[in-house]
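For reference, the structure I am asking about is given below.
Every protein chain except one is present and positioned as in the full complex.
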Amino acid sequence: MNIIVCVKQVLDPEIPPAKFKIDPETKQVIPPPGVPPVISVYDERAVEAACRLKDTHKGNITVISMGSEKAADVIKHAISMGADDGFVLSDAAFENLDSFGIAYVLSKAIEKIGGYDLVLCGRQAADWGAGQVGSILAEILGIPIVTLACDIEAADKNIKVKRIVSDGYEVLEAPLPSLVTVSSEIGLPRLPAGMRLMIARKKQIPVWTAQDIGAEASQLGTDNAHTEITGLSVPDRKTECEIITGATSSEAAVNLAVKLNELK
Amino acid sequence: MSPVSATYWGIPGYAIFWVLFIIAFGLFVQRVYVLLRLMSLGKQENRFGRIGLRIKNMLFEVIPQWCSLRSVTRKDLAGLGHALMFWGFGFFLISYIVFIGLAEGFGLHAVLMGTTFETVYASILDIAGVFVIIAIVWAAIRRYVIRPERLEINVEAGVIMIMVFSLMALHFCIEGFGIAGSGESAAWPPLGAAFARFLSGTDISQSTLTAVSHGAWWLHYALILGFLVYIPRSKHLHVLAAGPNIFFKPIGPNVVLEPIPLEAIEDPEGTEAFGVSKIQDFTWKDLLDLYACAVCGRCHVNCPAQVSGKSLSPKEVIHNLKEHLLEAGPGLLAGDTGESAKGQNKTLIGDVVTEDEIWACTTCGACQEVCPVGIEHIRKIIELRQNLVMAQSKMPESAQLMLRNMQSRGHPWSGAQSLRLRGDWTQDLELNILSPGDSAHTLFWVGCTGALIDRNVNATLSLTRVLKAAGVDFAVLGEAETCCGDPARRAGYDFQFQILAEENIELLKSYNIKKIITSCPHCYNTMKNEYPLYGGDFKVVHYTELIANLVSQGTLKLTKELDAIVTYHDPCYLSRYNEVYLEPRRIFQDIPKAQLREMERSKKTTFCCGGGGGHLWIEEQPGTTKINHIRIEEVIETGADTVVTSCPYCLQMLEEGIEHKGIKDSLQAKDLIEVVEATMK
Partner (left out) sequence: MDSKGVLVCGEIADGQLAPITIELLGIGRKLADDLGEELSALLMGSNIGDVGQEAIAYGADNVYVAEDSLLENYNSDAYTQVAANLCKKVLPSIVLLGHTDIGCDLAPRLNGRLGGGLAMESMALSIDPATKLLVSTRPVFGGNAHATVLSKTARPQMATVRPKTVPPAERDDSRQGKVIPVEDKIDPAAIKVKVVDRIKEEVEGVRLEDAEVVIAGGRGMGNAQDFGKLRELADILGGAVGATRVACDEGWAAATLQVGQSGKVVSPKLYIAVGLSGAMAHIAGCLGSKYIVAINSDKEANIFNVAHFGIVADHKEILPTLIEKFKELKAG
């Protein structure tokens, strides 16, 4: 089973909220110094889903990431988990694209790679979190889609997907090829085993430009954007937190209970 | 008359002597040969460096019985008993060779017996015999009546005790009956002669006495041969293996982990045999360890995991590995593979040693410290973890979370980054934070815990202030510092450790760092003892060493009174692994009015806080209690109001223990540097 996984390199979501700084002019986030970017949480789950399928069904996993040249790190991370190879899609024309633009670029890369049975994406990016690229990509590629998967099982010509819903889950059957977006409920991603860490480290990741994948300027650029971000702000959230104390912890707990009881 | 010169049922004594000897010796050699061949199943390892030092160590441990005597405590004097037994039996061994082997076997009876030499030696033997009897009776009472926890009640031990006692009893019988039967009155050997006088006073005829003496002689001989056959087939194998095992002990760091050669394994999908998954993955030295074990149980009663009720017992691990080697080994030697071969249907990880046992270890080193025969328990555990983590990707989830975080964020504290960043502690301080192109001689390596966890950041800041006050010139890496790799290595994720080590060494070299000051004993141990194998040769000191020096020199004066009753908790990785335990006490010596109360388990016998071996992050298994709670009890027993330590892991674990017991008002935990800062001028 040949799988293509789309991954994104994002700002580490675990930075202290106090360090989160934006530039309202450029509408960008200013990354705090010394914090390396990481693979988007849900995309890592998508890689894990691919690896689980490869555990039971022979095949190839190719990982693509649109971003700066540093995105090679997330591809290497995916390779250390079990992917076979990957490509970075980097070009000045790929900057500041909206969901349609991103999906278009990914689709061109996927078409270039070809021969796939399954495309996997995270349900949304851990940074901007627009949550649309997977669906638009499926539309462009003309393949069926299942969203919010927490489990994927492969059968001969189709896949069985468990999908998260608010009060439980659904089980769906989809033909191949299709696209599935993966959610965190799939579980913890595996720790890269032994040699894979070293192999991934040494691997050279090719970079594809717009020309390499045949991406046309008419589909890229801010003029062709479907949505644009007109403002970015950090809401003022600080509350006046009343710290309840007591001579002992027990007393504090009692004081809290009394206080809350008064409120209701 | 010599017992062998007689004829028994028509067979000459010589013949019987030699036939018995050949059979017994044959069985002995055959067994030893099998054991050596089984040992050869293990991988190569070079333990042949510094032969002179090795010989010296071995002779010192064995002959003056330092191996036993160093384990003697007020509560456990058994080591003394063993020393007596050993020396006593040593004399007997010589007598067997000379007075049985040479005198009887080689027909030198007339030359050797009846000589002054014989009489003198026999007298020495009398005394030795008494000591051996005292020792063996004492041992039997301990094992079967007093029943301390570390000694097993089993048949094997009983058999050996009976054999030894019988040998002594028979020896006196041979002497007593022999002298009495000869009709001569002798004064020496004293006990033998006394026994003879008693016998002479009875009605037993001289010929009967002589006959009994000869009978006792043959029985004695048979028993010696029986012992010879039994030794390599019982735990008494340690008699043969302990000496060599001590000879091959590590010279230098006590836990020897070899870097995994990257070039050796090329095939990414091939059977990645990292660490140990089969008995033959161990080295020959690991297998020799199994032979050297005398099942004394000292490791068992000193293991913090065992003492707190986990399933892990270092003794059981070694015993089970040995049993497995003996069971599955012959089949492996014969080239049998497959599950039908005897013992090979057992998996090493799972059947012989369980995953719980493997993960319960905190790598504190108490087992190795207390082992009289130099068994290396820890690296076996770590190598088993290596296989679980790197080849099988199996580990407790808390370990997986920690290791994933090491990979993506370069430190083990998942979620800590939500509260502070690596370089935050340097804010508002005037520090020499290195940037590319800089050069510095001395670096203060902070460590992950000291940079990311609030309580420990206080200690880091304290150390910075003290160093500055003492005029120490040092640089820091700030946010560029990543983990030294220790948690990954102890958890078995050796490749991640290797990557971190190589990157760190490259970074440190790029700044021309020569000396590193650490506040964490784990960073200290890793960078001092393990980085050299990866190309990193730096002079590494723990701050206690540095501060003790400054105090001795008078550069740092501790003049303020310490109004507290303190006890000092020695971190395992500082005191046991690296023998740094005098320096902290040196510091206390200079503090006015410092009342330092020592816990019973201190210095090299310190009791683990429970945070090592990755366990500051890996969830502790359920047991009867938690390791750090046991330690806090020991702290409370001293009556101290402050427990001082010099390790960030220990500080965390001790504070958790204090909180759990709800005694924050009567007991506080401090890092030693905080005490230094509080008392310095």
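We just call them A and B in the order they show up, numbering each chain from 1.
Heads up, the rule we're going with is that contacts are C-beta pairs under 8 Å (C-beta built on N, C-alpha and C of every residue); 3 or more make two chains touch, one makes a residue touch a chain.
If you're wondering where the values come from, they're calculated on a predicted model, not measured in any experiment.
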item	value
Footprint left on chain B by the chain that the document does not show	397, 415, 418-420, 454, 619, 659, 662
Interface with the undisplayed chain - residues on chain A	11, 13-14, 16-18, 20, 22, 27, 29, 42, 98-100, 103, 123-124, 126-132, 134-140, 144-148, 150, 160, 164-175, 178, 183-185, 187-188, 225-235, 237-245, 249-250, 252-254, 256-261, 263-264
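Just so it is clear, only the chains that are shown with their structure count from here on.
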item	value
Whole-Å gap separating chain A and chain B, where each centre is the average of the chain's CA atoms	49
Sites on chain B touched by chain A in the complex	262, 265, 268, 272, 274, 389-393, 395, 397, 400-401, 403-404, 407-410, 415, 417-423, 478-480, 493, 495-496, 499
Residue ranges of chain A in contact with chain B within the complex	12, 14-17, 19, 32-36, 38-39, 77, 188-199, 201
